[in-house]
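A short worksheet on the structure shown next.
Apart from one protein chain that is not included, each protein chain of the complex appears where it belongs.
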Amino acid sequence: MPTVYITAPPDAAGEIASQLVEERLAACVNRVRCRSTYRWEGEVHDEDGEILLAKTADEACDELIARVAELHPYDVPCVERFDVAATTDPFAEWLGSAVDSGAD
Amino acid sequence: MPTVYITAPPDAAGEIASQLVEERLAACVNRVRCRSTYRWEGEVHDEDGEILLAKTADEACDELIARVAELHPYDVPCVERFDVAATTDPFAEWLGSAVDSGAD
Partner (left out) sequence: MPTVYITAPPDAAGEIASQLVEERLAACVNRVRCRSTYRWEGEVHDEDGEILLAKTADEACDELIARVAELHPYDVPCVERFDVAATTDPFAEWLGSAVDSGAD
């Protein structure tokens, strides 16, 4: 069961989160404000952003990552998959029901 | 060595964090404010919450997850275990000493 870690500018983060849940690519997205320090074209930059933690199912994860690339305002967004080692049965069941796994 | 990712409403998060550390189920809990977007009973919801990142030992992790289910105000809380791939020796030692591993 993956959690996808995405960073986005504050004015785009809410819309990305809503779309992923509306389209059943994520069951839940937690958004957190952050300050990002990074190197871009040789220079070190520092700016406000948000981290999105999108909870999804194995079957939906590749499509979620592709969809983020479409929705995101940046050419090279930070999008990383982390795998959950264990969860509770009720949470796994809820997550499966909230994500469209392609059945239908 | 696991980190357990939990989400909780703001008025319950501090008490859950304190209890887990007081009961030696976690050595440390970091709490972060978040905005959560999720699907529940077919509808998309959006609300404020907190993410709790509980640092624990392998031996204590199952008991920590069971205790969160008892302490948490929701029927189906988000509780996910992520495994640490590496840490420093001093941090691992401190963590082991702060968590009750059932000895005693």
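The letters A and B name the chains in turn, as written, and every chain counts its residues from 1.
In this section, a residue touches a chain if its C-beta (ideal position, glycine included) is under 8 Å from a C-beta of that chain, and two chains touch if they have at least 3 such contacts.
Quick caveat: nothing in here was measured; it's all calculated off a predicted structure.
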If the hidden chain were put back, which residues of chain B would touch it?
1, 3, 14, 17-18, 21-22, 24, 27-33, 53, 55, 82, 84-88, 90-91, 94, 98
Give me the chain A residues in contact with the hidden chain, please.
2, 5, 7, 32-40, 44, 46, 49, 51, 61, 65, 69, 75-83
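The working rule: only the chains that are shown with their structure count from here on.
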Please report how many Å separate the Cα centroid of chain A from that of chain B, as a whole number.
20
